[in-house]
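Heads up, one of the protein chains got dropped from this complex, but the rest are sitting where they should.
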Amino acid sequence: MTTAIVKAKINGLAVEVPAGTTILDAATKAHVKIPTLCKHPDLEASAGCGICIVRVNGSNKLLRACCTEIEQGMEITTHDSEIVEVRRTVLELILANHPNDCLQCGRNNNCELQRLAADFGIREVPFPHFLPAFGMIRDYSTGTIILDAEKCIKCGRCVDVCQNIQNVWALNFVGRGVKIRIAPAGDIVLGESPCVKCGQCSAHCPTGAITEYDNTRDVWEALYDPDKYCIVQIAPAVRVAVGEAFGFEPGTNLTKKLYSVLRRIGFKTVFDTNFSADLTIMEEATEFVQRFAHGKGALPLITSCCPAWVDFMEKYETDMIDNFSTCKSPQQMMGAMTKTYYAEQQGLPPEKIFMVSIMPCTAKKFEIQRSRDMSSSGVQDTDVVLTTRELSRMIKQSGIDFVNLPDDSPDHIMGDYTGAGTIFAATGGVMEAAIRTAYYFVTGENLADVNIEAVRGLQGVKEGEVDIRGTTVKVAVAHGLANVEYVLDKVRKAKEDGKEPPYHFIEVMACPGGCVGGGGQPYGVTDEIRLKRAEGIYQDDADHEIRCSHDNPMIQKIYADYLGKPGSEKSHHLLHTKYVSRPLYTK
Amino acid sequence: MKLNRSEFIKYRENIKVKQPEETVILVGLGSCGIAAGAGKTFEAFQDEISSKNLSGITVKQTGCMGLCETEPTVEVRVPGMPDIIYGKVTPEIARKIIEKHVIRKILVNNLIQDKPSSDIMKKGEIDNAV
Amino acid sequence: MKEHIDQTIKLSPEILNHVREWKDKPGNLIMILHKVQEEYGYVPREAALKLTELLDIPLAKVYGVLTFYHLFKLKKPGKYPIQVCMGTACYLKGGEDIIRELENLLGIGVNQISEDGLFSIEAVRCIGCCGLAPVMTIGGEVFGKVKREQLAEILARFKE
Partner (left out) sequence: MPYNHYILVSGDSESSLNRRNELISFFEKEIAGQNLTDDVQVVSTIDTSACGMEGPFIKILPENIYIHNLTPEKVRSIVQEHLAKGIPPEGTGTEADKQFRIVLRNCGVIDPERIEDYILRDGYSALEKVIFDMTPEQVIDEIRKSGLRGRGGAGFPTGLKWSFTKEASSDQKYVVCNADEGDPGAYMDRSTLEGDPHSVLEAMAIAGCAVGADTGYIYIRAEYPLAIKRLELAIKQATELGLLGDNILGSGFSFNIEIRYGAGAFVCGEETALLASLEGERGTPKPRPPFPAVKGLWGKPTVVNNVETFANIPVVILKGSSWFSSIGSEKSKGTKVFAVTGKVKNSGLVEVPMGTPLRDIIFSISGGIRDNKKFKAVQTGGPSGGVIPEQFLDTPIDYDNLTAIGSMMGSGGMIVMDEDDCMVDVNKFYLQFSVDESCGKCAPCRIGGRELLTYLEKISGGQGELEDIEKMKRIGKAMQKASLCALGQTTSNPIQSALKYFYNEYEDHIVHKKCTAGKCVSLLKFIIITDKCVKCGVCKRVCPVSAISGDRDSGFLIDQSKCIKCGLCREKCKFEAINKG
């Protein structure tokens, strides 16, 4: 089907766009910037803020550019004295109902409302200032994200993400009129709600109404504490996104600068979560082969590296507990290995070690205390999680010239990684890495072509088949939790009908795009940015000589030295966990 | 009983034929009227008619006549007399209306309400041409 | 999907029948919430939770709807809820004075319940009895052309 082309004029300039294009998108194409506030490229236009109004065919009425489709022959005016005046007044009204304490806000310098106010050159708010009268206190209850309803401008992005992209329904609008606010169901806090802490709400919030819980001070204190031995790990997705806070293009791989800056900040040991991703693959591929080839355990096997997904599963999909991989996430494997294996090697008491992990994720902050299994070393395996956003703040606080730093390398013992470890950052990456190793486990040989294109890209559900010496392995990859239901329902249906499962292996990542689009990543994410970050990751993979986890010499060493073989008793104690059914609402 | 078209036409004709010439008392039983006590007024008419053993009188409920200020409102249609609307009809006045207007054919003083509008149904003929 | 619902409330057969009747009709939530409120006088949280299970919808959705519509109550009202009409006609004819006097007499504000649990005051939208303005209803009974002086006496009738 070919889409009709619509011809119209924007500020007198002819534009041609496919039918169905909004005025806003058409204007962008014509290099005209219509100011917006509530609109986010990921989401349906809510038409809430009223900033993007334009005039069509000289009409007296102004229409919203974000949600009005351009039509044949339309003559659109994006700026005239009335339009600009009305926009300014609306913006002033929004500011009259906003705390405006920008200096103390988590979004200072990075706030869409602030930017708009700056662009409009607003110097005073002419109308009486008032804040919502519902006695709102900040909601810290999840320990991962903070809800500050006073700063909310009711754009509805968080609600849309939480309900429609993530299918979590922790948030909704409550009340109406001036009393409208974002909140969980009724008078409860987020921690008592089904919130899975994915942080997509915070990543989409245009202001400081939802931000990550800031743990940077805890880390600074530990770094300055002479009794603490600080170790850090960096998650795969961080390296291709952190640069955005320093003027780099999305997708720029800054792995080696990160090693460098973290050492200068004061970490005594620098590990890479990509290494423990390789370790995860060893365990998970083993688990898969056990279930797939030897019939030990339920199929399909479902990945468990994503803590938001784990939380979601324990709340919403508990019939799938048996299908869940018992493997801990790379972050938790790294924590456990650091406070056992590495501690023993270095002669460090585990309680002296302060394990910090840098993650693209807010849910990781929750994961470190998810269950008793997260303290398999005897103390809490990972002490503090910083998101990419917090790390960039720490770097800025440190006074280190990050941009011009020379490269460095990690500590080799748990720092060297393969291409398989790094692709954990992108949706489909875990699947791809696991297949590379599972293939080897079954056949004793590596895949001729380790690139498994079928599981790459931003399509919400990706399905593929891999031939392992005549046996077909059917896989599915879902990202964005709303896409999970489609995959699992197929599994349930087959089970009900007494049929073979439609898939053998399923990867789920809570965030759209996987960890590159994580809730703790730099603000302003769009599909374009997700793709760029993923490109950076796949390049990192391609640049590695060793691209299969089982070929990582340091992985081989750790099994030889310490764990024995994948799935051993020791691995089970340190690297695996259990799941339970949890209530959606605790209140 | 579900009707088809010809049955419906017959049904409608039947109704029109069956209309007897008798006294009708219409009590406005909209929300407003009920709030003003029209329910009791309605009962008072019925009680009075049965206690006086009157026949040929129908007491009917109807919707709002639009005369909210003087609820409860009642329209009395006695054959041979003009149709009259009374306002503020309490049960006591209901009895008075039966006694005077219905039985003695005398209008009740101080309670008559001007009828708001003539009836379009009587005025124009139905125009079937399209 | 599995729900974890605290089974502290048992919905009546009437509500359950109503839910059954409406379950498969699209857009049923408001009609079902009306039924729940009709029975309890408000929508208890436990009942709302139970509905999420019966209808397979998220609680956040239920509360989104409940808190949007002013007719739905989240707190138990008094035994005789007093509704004072604040439609324009009633306002012009002193509806506000009626509320002030009621507040005075009962010692509570709008949307509060008297200590004995008998009364709660509510200011409501036009109830369509403008000819009787100012109007209030107590426990469903309508009082028209209310005068401030009558209120104490009217309340006393309900206290018996």
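Should a chain be cited, it is by its letter among A, B and C, assigned in written order, with residues numbered from 1 in that chain.
Here is the rule we use: contacts are C-beta pairs under 8 Å (C-beta built on N, C-alpha and C of every residue); 3 or more make two chains touch, one makes a residue touch a chain.
These figures come from a predicted structure and were not determined experimentally.
Chemist: Of the chains that are displayed, which are in contact with the missing one across the whole complex?
Modeler: A, B, C
Chemist: Which residue among C:Tyr40, C:Phe72, C:Phe119 or C:Phe143 touches the omitted chain?
Modeler: In the complete complex, the chain left out is touched by residue C:Phe72.
Chemist: Where the complex has a chain not shown, which of A:Ala8, A:Ile94 or A:Leu279 is the residue touching it?
Modeler: Answer from the full complex: A:Ile94 touches the omitted chain.
Chemist: On chain A, where is the contact patch with the chain that was removed from view?
Modeler: 45-51, 53, 61-64, 67-69, 82, 85-87, 89-90, 93-94, 96-97, 126-128, 130, 153-154, 156, 173, 175-180
Chemist: Going by the touch rule given at the top, which residues of chain C touch the chain that is not shown?
Modeler: Given the touch definition above, chain C has residues 25-31, 33-34, 64-65, 68-72, 86-89, 91-92, 124-131, 133 touching the missing chain.
Chemist: To test your reading of the contact rule: which positions on chain B touch the chain that is missing from view?
Modeler: Output for chain B: 1-5, 8-9, 11-12, 15-16, 19, 26, 28, 30-32, 34, 60-70, 73, 75, 78, 80-82, 86-88, 105-121, 124, 126-130.
The working rule: only the chains that are shown with their structure count from here on.
Chemist: Tell me, please, which chain's centre (mean of its C-alpha atoms) is farthest from the centre of chain A?
Modeler: So the chain farthest away from chain A turns out to be B.
Chemist: Averaged over CA atoms, how far is the centre of chain B from the centre of chain C? Could you give it in whole Å?
Modeler: Computed value for the inter-centroid distance: 36 Å.
Chemist: Would you give the residues of chain B that are in contact with at least 2 other chains, written as numbers and ranges?
Modeler: Residue numbers touching two or more other chains: none in chain B.
Chemist: So in the complex, the part of chain C that touches chain A is made up of which residues?
Modeler: Interface residues on chain C, with respect to chain A: 1-4, 45, 48-49, 58-64, 67-68, 74.
Chemist: Write out the stretch or stretches of chain C touching chain B in their complex.
Modeler: Chain C reaches chain B through residues 127-132, 135, 142, 144.
Chemist: Contact residues on chain A for chain C in the complex?
Modeler: Residue list for chain A touching chain C: 163, 169-176, 184-186, 193-194, 315-319, 581-585.
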